[in-house]
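There's a structure below that I have some questions on.
Only one protein chain is missing from this complex, and each of the others stays in its spot.
Moving on to chain A:
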Amino acid sequence: MTAVTTESGVRVSARRSSVPVSRRHRWYVPLLFVGPALVVQITFLFVPLANTFVLAFTNASTIGGGRFTGLANFTELWSDSAFRHAVGRTFLYMAVAVPALTIGSTCLAVLVNTRLRGTGLVRPLLFSPMVLPLAVIAVVFQYMLNSDGLVNQVLTGLRVVSEPVPFLNDPDLALLSLTLVTVWKGCALYTLITLAALQNVSPELDEAGQLDGAGWLRRTISVTLPQIRGTTVLIAILAAVATLRVFTEPYVITGGGPGDATRTIVVYLFQKGISPGTDAGYASAISLVLFSFVLVISGVSWFVARRASS
């Protein structure tokens, strides 16, 4: 935790004192350093990226063959109601999970931003989900949210509901239930980042508020949180990109079902291009649409960052 904060502090002071010198060497020296990674990146990053742009305009199959079809994939996507629904579901997922993640992690960070005894034990426990593999978490939550899972056992045991809630079997409820998993896991990392920002806030303004007689809640909302606004926006953006890419939760827990109720963009991409489908061209067109959504969010984040710094 403190490592994050002090680290950036060190970096600032180091940069101020001495500008690092880059040396010139014989022509092949830089190649020896950059070359190995560059070969890997060309093969597994730049070529696939370029290839995605080419494939999107073909009817290629993952098994082989294919020829250029112009914009056919995109016109088909436009009228593909399954794709439109997948986009709609993903945006709904985003609309639920992003506010939940942002507000949840901010509240948690404020909660544990204290010197109270026990906090030293609470923090590491609270952050622990961030290191657990999502696919395994998803298996665990599949059991948790089953009709006889822990959540329903507690709800029926406490007589909150008389019948088990069909968290995963009800088409209207399944997608929302999956967001629980995303939020449970995602809050850990986002709370960590928010807490690091909170610990960088200078206490002087808070003390001034205290002298003015403002209560704790008032000071937190009007004095402290506005100072970490940049971090909060950043977390919302990170969460938005992460939910656009959501795959593991629906794939593992519901397999995209019941019916197609939890088929998100990447699940649809997977079904079209990997298994059971082999339509590499169409899947690449879906990939490009997904990429354009991510670029829009990145553009917004760049715009926000620029406005914040000026």
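One rule holds for everything that comes next: a contact is a pair of C-beta atoms (placed from the backbone, for glycine too) under 8 Å apart; a residue touches a chain by one contact, two chains touch by 3 or more; residues count from 1.
One rule holds in what follows: contacts and distances are computed from a predicted model.
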Checklist outcome for this item: The chain not rendered here carries, per UniProt and among "Carbohydrate ABC transporter permease", "Nitrous oxide reductase family maturation protein NosD", "ATP-binding cassette domain-containing protein" or "DNA 3'-5' helicase II", the name "Carbohydrate ABC transporter permease"
Checklist entry - Touching the left-out chain: which of A:L77, A:A97, A:A174 or A:A196? => result A:A196
Item to check | Hidden partner chain, touching residue among A:V139, A:V161, A:A208 or A:I221 | outcome: A:V139
Checklist outcome for this item: Full-complex touch with the removed chain, picking from A:L71, A:L150 or A:I221, is A:L150
Checklist outcome for this item: The missing chain sits against chain A at residues 1, 3-4, 7, 10-11, 14-15, 18, 20-25, 29-34, 36-38, 40-41, 43-45, 47-49, 51-52, 55, 62, 108, 111-112, 114, 116, 118-119, 122, 124-144, 148, 150, 153-154, 156-157, 184, 188-189, 192-193, 196, 216, 234, 238, 241, 244-245, 247-248, 252, 266, 269-270, 273-274, 280, 283-284, 287-288, 290-291, 294-295, 298
